[in-house]
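Before any comments, here is the structure.
Yeah, one chain of the complex is gone here, protein chain that is, but the others are all in their spots.
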Amino acid sequence: MPTFTLIHFQFLCWAALWTVGLSAIAFVGGGLVGFGVALARISSTRWVRILATAYIQVVQGTPLLILLFLFYFGIAIVGFKEVPAIFAAGLGLTIYSSGFLAEIWRGCIESVPKTQWEAAECLSLSRWQRLTRVILPQAMRIATAPTVGFLVQIVKNTSLASVVGFVELSQAGKLVNNSIFEPFTIFMVVAAIYFVLCYPLSTWSRSLERKLNVGRR
Amino acid sequence: MSAVVSLTNVEKSFGAVKVLNGVSFEVARGEVAAVIGQSGSGKSTALRCINALETIEGGQIMVCGHAVHDPKLDKKTLRRDVGIVFQSYNLFPHLTAEQNIMLAPTCVKGIGKAAARDLAREVLARVGLEAKADHFPEQLSGGQQQRVAIARSLAMQPKLMLFDEVTSALDPQLTGEVLKVMEDLARGGMTMILVTHEMAFARKVASKVIYMHQGTVWETGPGAMLDDPKTPELRAFVGSGL
Partner (left out) sequence: MTYQFDFAALLPYWREFAMGVWLTLQLSFVATVLGFVLGTLCAIGRSDGAPWVKALVACYVEVIRNTPLLVQIFIIYFGIATLGLHVDANVAAVLALVVNVGAYTSEIVRAGLESIHKSQLEAAECLGLSRPQTYWHVIVRPAIERVYPALTSQYVLLMLASSITSQISAEELTAVANRIQSDTFRSFETYIVVGVLYLALSFVVRIAFWLFGLVVFVRRRKLGTAL
């Protein structure tokens, strides 16, 4: 009976790189889409706001697992038969992240006092200038802590990409388990690797939050 | 005399509450008008209507040739002519004093960075704060912040300045330095409308006093009007020592 060895550990570490890569894709993709949705959410046009709200509600009200299945089977339907699993996984996680990031960032933008919008308006700045030159720089400061905090959620949720066959850390754990069947040991190691990835981010997010609170007094 | 600002029967409500109920007054070029009145009488609202921060339901407002009551009003050009300073300063906390001032000239007027910086230094000098150009708002006292806010408005070279209780959040010592800046401005010929609780200042600087009561202009006249009120309401108001 083979047991858990260094080779297996190395395989898991290699797979952890894919977890990181997939997280990066989800964060960048979700950030771009989410930023657009956050802006749409505070748009001055009513129907744009409604559309953005609906998007956020749908994404936040559907399990990520189901989103991933939908993209996995959806891509095949659109006609791409043999796309690598990373497409479905990346797409699903991007949409998932965008829904949550949009809502986080909307909150940050709206927590900048209304009087700042007004003061900028009174200086004749256009709506876009008010947003980019006055509001967003302030919102960004508030947004860093929750954004880093959400990064932890993304890293953890990439584990679900295993259900569409993408080999990241969790799927690698399952593969190792198929060959040596020591599930408890293997998944403890897998969990430990996730912890090593996530804990620094959590700590960083918390310290950012503390700093912000001190800054505000 | 050409009126820079004229309000005719202006009406404005928030929900069911009628805040402005037929307000009319005029302010001529170079005039300094002090708006006084009890809390809730609609002073701030009137000022905000002049700057199109609120849309009015009835009446007319003409400001520097702009028809503010017109739904097709180009707010951007209106606000190039009108500067406003708020009670709570509303400086941009992520920008230094100088950057606060440079923002609008560079963004709106397309002035180059270097020229904008010269302009910023010049207006900062006018409010006596050349030395604080590189300070962030939180590094400045309330009075200094308010003077930067005034400088920020001046940098757009407005034809009219609006002040809404700009000293109410300040200690007495700091109030003095801000009032001095405003007095200098008045002496320099700037057309100004200021909402204030500083009766002594109104008496000294204002060429016209507008007493508002329950959403209308109750009494209006020169600064001396405060020493000889005609209506019992103004008498009570002045007498209350506010």
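Here the chain labels run A and B in written order, and each chain numbers its own residues starting at 1.
Assume a residue touches a chain if its C-beta (ideal position, glycine included) is under 8 Å from a C-beta of that chain, and two chains touch if they have at least 3 such contacts.
Just so we're clear, the structure is a prediction, and the values are computed from it rather than from any experiment.
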item: Neighbouring shown chains of the undisplayed chain, as defined at the top; value: A
item: Residue in contact with the excluded chain [from A:42, A:70, A:104 or A:212]; value: A:70
item: Touch criterion as defined above, residue of A:152, A:176 or A:208 at the omitted chain; value: A:152
item: Those residues of subunit A which, in the complete complex, touch the missing chain; value: 57-58, 60-67, 69-70, 73-74, 77-79, 152, 156-157, 159-160, 162-163, 170, 173, 183-184, 187-188, 190-191, 194-195, 198-199, 202
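Just so it is clear, only the chains that are shown with their structure count from here on.
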item: Distance from subunit B to subunit A - Cα centre to Cα centre, in angstrom; value: 46
item: Subunit A to subunit B touching residues, read off their complex; value: 115-116, 118-126, 129, 133-134, 137-138, 141
item: Residues on subunit B engaged by subunit A in the complex (per definition of touch); value: 51, 53, 75-77, 79-80, 82-84, 86, 88, 90-94, 103-104, 107-108, 152-153, 156
